[in-house]
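Missing here is one protein chain; the remaining ones are kept as they sit in the complex.
The letters A and B name the chains in turn, as written, and every chain counts its residues from 1.
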Amino acid sequence: MKFSIFRFNPEHDKKPYMQDYEIELEATERMLLDVILRIKTQDDSLTIRKSCREGVCGSDAININGRNGLACITQVRELREPVVLRPLPSFPVIRDLVVDMTQFFKQYHSIKPYLINDEPAPEKERLQSQEDREKLDGLYECILCACCTSQCPSSWWNPDKFVGPAGLLQAERFIVDSRDRATQERLDDLNDVYRLFRCRSIMNCTEVCPKGLVPSRAIEKIRLMMVKSAL
Amino acid sequence: MVQRVTAVYMLFFIVFMLGHFILDPPQSYLAWHGWMMSSGISITASIFFAALFAHAWVGLRDVIMDYIHPITLRVLMLVSLAFGLTGVGVWVIRILWLGHG
Partner (left out) sequence: MQRSVFFNLTQIQMPVGALTSITHRVTGVLLALGIPFGIYVLALSLESSQSYAQLVRVCDTWMFKVVAIVFIWALAHHLLAGTRHLLMDVDVGSLLPAARRSAWMVNLGGVAVALLAAGAVL
């Protein structure tokens, strides 16, 4: 199978370039990450982040044939050749397929991704009914891989002001958590021309989420809540 | 919110206008003039234009905010947009209410 991989080492390259590789797939190799690691045995300079190899850590998010995804859960034989691998779009490249996620995490932290509850702590846990726990389904599973945010045009044009789909999905996760008491503050924080309202429901986020989550819908729900609280 | 509400009003108005033109097209200048200037039509049409300008303002402001970052250029464009829309607004009032263009 033919691969064309984005290479850039700031220590000796002035510009990035694409390097071609040709690999005979072994029967046991099913996922793209397997092949990338085998390419590394031939060319150890190729750099990629990877960890769990099962789609739960989010480290190996890259752009595969134009579309973001996790290398460890992408079936390599289903890919169109030559398989073009590039780093996540719009994020500064540290080296080859590794990008700088600082801006992404800054936006995540800005939505206060923790429970805010000043009521005195109960003896054991803060209880939550089955029903209330189900409200978190589709929101808590986010692995912060950044596939969505780096494919979002609104994030491309205003990465420092627009929170982005991942951050907004996590904001919704805390807004609907029955144990959180800061709902109004969270809504007020996002009720800004930039932070949430740059979203135009382009839905690139939902298209590429490797966990099947729907950030565009979470954002819609926040919008509806804002309208309700205003009326 | 403004975008959504004005959009709905305009949708209904456009469908109504389209229906009227297909089912009962104006036969002459006088027929057209009389119909357009009747109180029902001229008032709903004026509201349509108000909705249109508000809708266009929000839409174009969004485009400017997304793509134009240098602050002076952005302010210049937004101000020109505001004046432009006010200008066409006054033009519409002249046409529908003051009898000239």
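Note that contacts are C-beta pairs under 8 Å (C-beta built on N, C-alpha and C of every residue); 3 or more make two chains touch, one makes a residue touch a chain.
All figures in this text were calculated on a predicted structure; none of them were measured in a lab.
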Among A:Ile116, A:Ala182 or A:Ile202, which one touches the chain that has been omitted from the display? A:Ile202
If the missing chain were put back, which residues of subunit A would it touch? 6, 8, 10-11, 13-16, 63, 65-67, 84, 86-93, 151, 153, 156, 200-204, 206-207, 214, 216-217, 220-221, 223-224
Touching the hidden chain in the full complex, which residues of subunit B are there? Just list them. 4, 7-8, 11, 14, 28-30, 32-33, 36-37, 52, 56, 59-60, 63, 88, 91-92, 95, 100-101
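In this section, only the chains that are shown with their structure count from here on.
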Please compute the C-alpha centroid of subunit A, do the same for subunit B, then give the distance between them in whole Å. 41
Touching subunit A in the complex, subunit B uses residues 1, 62, 65-67
For subunit A, which residues count as touching subunit B in their complex? 154, 157-158, 193-194, 198, 200, 227
